[in-house]
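What follows is a set of notes on a single structure, which appears directly below.
What you see is the complex with one protein chain gone and the rest in place.
We just call them A, B and C in the order they show up, numbering each chain from 1.
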Amino acid sequence: MIRIDLNCDMGESYGVYKLGHDEEAMPYVTSINVACGFHASDPSNMLKTIRLAKKYGVAIGAHPSFPDLVGFGRRIMAASSEEIKADVIYQIGALWALCKTEGLSLQHVKVHGGLYNAAEKNIEVATAIAEGIKAVDANLYMVCLGNSTMVTAAQNVGVKYVEEAFADRAYTKQGTLVSRKQSGAVIHDVEIVAERVLSMVKDKSVKSIEGQDIPISAQTICVHGDTPGAVEMIKSIREKLEENGIKFQAFGG
Amino acid sequence: MIRIDLNCDMGESYGVYKLGHDEEAMPYVTSINVACGFHASDPSNMLKTIRLAKKYGVAIGAHPSFPDLVGFGRRIMAASSEEIKADVIYQIGALWALCKTEGLSLQHVKVHGGLYNAAEKNIEVATAIAEGIKAVDANLYMVCLGNSTMVTAAQNVGVKYVEEAFADRAYTKQGTLVSRKQSGAVIHDVEIVAERVLSMVKDKSVKSIEGQDIPISAQTICVHGDTPGAVEMIKSIREKLEENGIKFQAFGG
Amino acid sequence: MIRIDLNCDMGESYGVYKLGHDEEAMPYVTSINVACGFHASDPSNMLKTIRLAKKYGVAIGAHPSFPDLVGFGRRIMAASSEEIKADVIYQIGALWALCKTEGLSLQHVKVHGGLYNAAEKNIEVATAIAEGIKAVDANLYMVCLGNSTMVTAAQNVGVKYVEEAFADRAYTKQGTLVSRKQSGAVIHDVEIVAERVLSMVKDKSVKSIEGQDIPISAQTICVHGDTPGAVEMIKSIREKLEENGIKFQAFGG
Partner (left out) sequence: MIRIDLNCDMGESYGVYKLGHDEEAMPYVTSINVACGFHASDPSNMLKTIRLAKKYGVAIGAHPSFPDLVGFGRRIMAASSEEIKADVIYQIGALWALCKTEGLSLQHVKVHGGLYNAAEKNIEVATAIAEGIKAVDANLYMVCLGNSTMVTAAQNVGVKYVEEAFADRAYTKQGTLVSRKQSGAVIHDVEIVAERVLSMVKDKSVKSIEGQDIPISAQTICVHGDTPGAVEMIKSIREKLEENGIKFQAFGG
């Protein structure tokens, strides 16, 4: 039997500000990436998110970021490896403690936004992240963009990792993500997305934007919880894959 | 043999900003309270402080605060119990993770500034802190102002605690601290301070500002690391007490 | 002919976070209080709000706050008068400059949340605010809760001011606001609110929660833009008052 994980960013509300559809999406995902206060969230919202995940038995990971609340962590910053490493450790620990008060532990770490984009291409950044994760807890998984510098860093450092693919993003024939600036980078058709995810999981393959079948290796599929129609897309993916006998389970389980 | 702990706030530098005399004072204290980013410090400075404590075998505690960097956490804020609890847990976790990467664990939690001042008198605030500490780790000590609401909260919640006395502060005949706004509240004479600490530790008694001997119960003495002459005062206290056969050791040791 | 101003908090979005119904409510108000980055908003969102106000010819005021983004400025902080004064000046200036780039000037200053609540009762806080406003520009109005310490401070300092009444809040027979903790403090019935505002403006009187008619002096009525049904309530107030021949105009106009 084939199994797969669906991971989704959650806990991105901040103070009085609400973001995302956590309540609606939580029942349909298996792992969540919880914002840790550097790009979004705060201790009270983190705790609320943890309790919601607990209710549905969803695995929890930290979602550390550059310290850029006003930019939602989307802007790459020229931080040093030492700063990135310490920042990642700090954020993991903060979430860990909040989880511990609910009797839960962490499954993984997936970095956010600009830090993710930097780590995709920059081995020093990816290495700093991998080292930070391993230093806190060698049982934590690092969620890496499949086929990227992040995987290389995880292997070099010797941290456990999984590769992720994006449900609604187009891929180039080289297996990299099509830039969001390019037309067709994001796929909005729910049915097509579900079919693509099925192909990724069942056949370990997906059609590139140029039209070729390319290999995809992914233990987890990233879905979004904050876009219009997000919950419908997640449900549709689950339905399609379950019809095809695929089981949904957190990768660390 | 009598033993005592000396605790000192450290790790209060922030980014490029330096504060305190951590390097000079560390060899003479037995426990430190490390700022966790809400009133001072940042992940990189926290890590640096942890490494310095490790070098000297000093026990580490978290020093959580209200979120008020510009006010150095000194301003009481009307935060709710739920906010305080979550904020305390977050900060403990952040420091815990950084300690873990150095193979160290936490001994205690002592809240900072305005949060300490609020907890002294307000049982709801003190209870939120005690609950937060216990929820993260029942082995952590809560450092309480001796004879205050903090002790009551610690007992009610069932968290381990120690009582602290202040080396350089005057006490009223009721055993409370003389307000800093009152003349004579802070004692600057190094020799007098050392004698008072000796009396606190050896005789469990100190002279009040009104001139009476009052009972003091303290397992740890708070000293300052950031005032002029701070290091000399700490050295002088150690010397005086060691001459009198008192041993310095972290309270959790 | 009687004229009145409707003031509304706006520009409370922050980074990617959206708050309020600025686009929908702007056409129906005559003055807005723009968040200045301390409890909400950021330079880009402030500019967007200014442009929207410009489109509808709405007068602009600064809405300074305690520095408490995560608490949305609602938590009273024990800041000093000097800190409050400097913080208020800073925030006014920031908004002023953004307005100036659109060819607009500021009409008024109304403090936000916890700072407003502090200023209602604490003459030192209210005086610091009044002094800050006057120091920047003696033509700026200070928006004061009617019949409060804020009015006394404005008079003492010699700053221009207007008094405001709240459209949807109950009043005691002493003319003070009924605490939000008390049942009946907020009136949700759109029709009743509109009738009350008409009475406040036309008869300078309103029914207290105890049932007596009490005098109300207000040159501006505060309405909300971020609660459910907010826009409907604003429209309803306008319609009711316009039917009764009352003209809507910014108080500084």
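In this text, contacts are C-beta pairs under 8 Å (C-beta built on N, C-alpha and C of every residue); 3 or more make two chains touch, one makes a residue touch a chain.
All of these numbers come straight from a predicted model, not from anything done at the bench.
The hidden chain makes contact, of the residues C:M26, C:A40, C:V136 or C:I221, with C:V136. Annotation: of B:Y14, B:Y116 or B:F166, B:Y14 touches the absent chain (contact as defined above). Remark: the residues of chain B touching the chain excluded from display are 14-19, 42, 69-72. Residues 37, 42-44, 46-47, 82-83, 86-87, 89-98, 100-101, 132, 135-137 are the ones on chain C that touch the missing chain. Remark: the residues of chain A touching the chain excluded from display are 67-68, 70-71, 75-79, 83, 114.
Going forward, only the chains that are shown with their structure count from here on.
Rounded to whole angstrom, the centroid-to-centroid distance between chain A and chain C, based on C-alpha atoms, equals 42 Å.
Rounded to whole angstrom units, the spacing between the C-alpha centres of chain B and chain C is 43.
Annotation for chain C: residues 70-71 touch two or more other chains.
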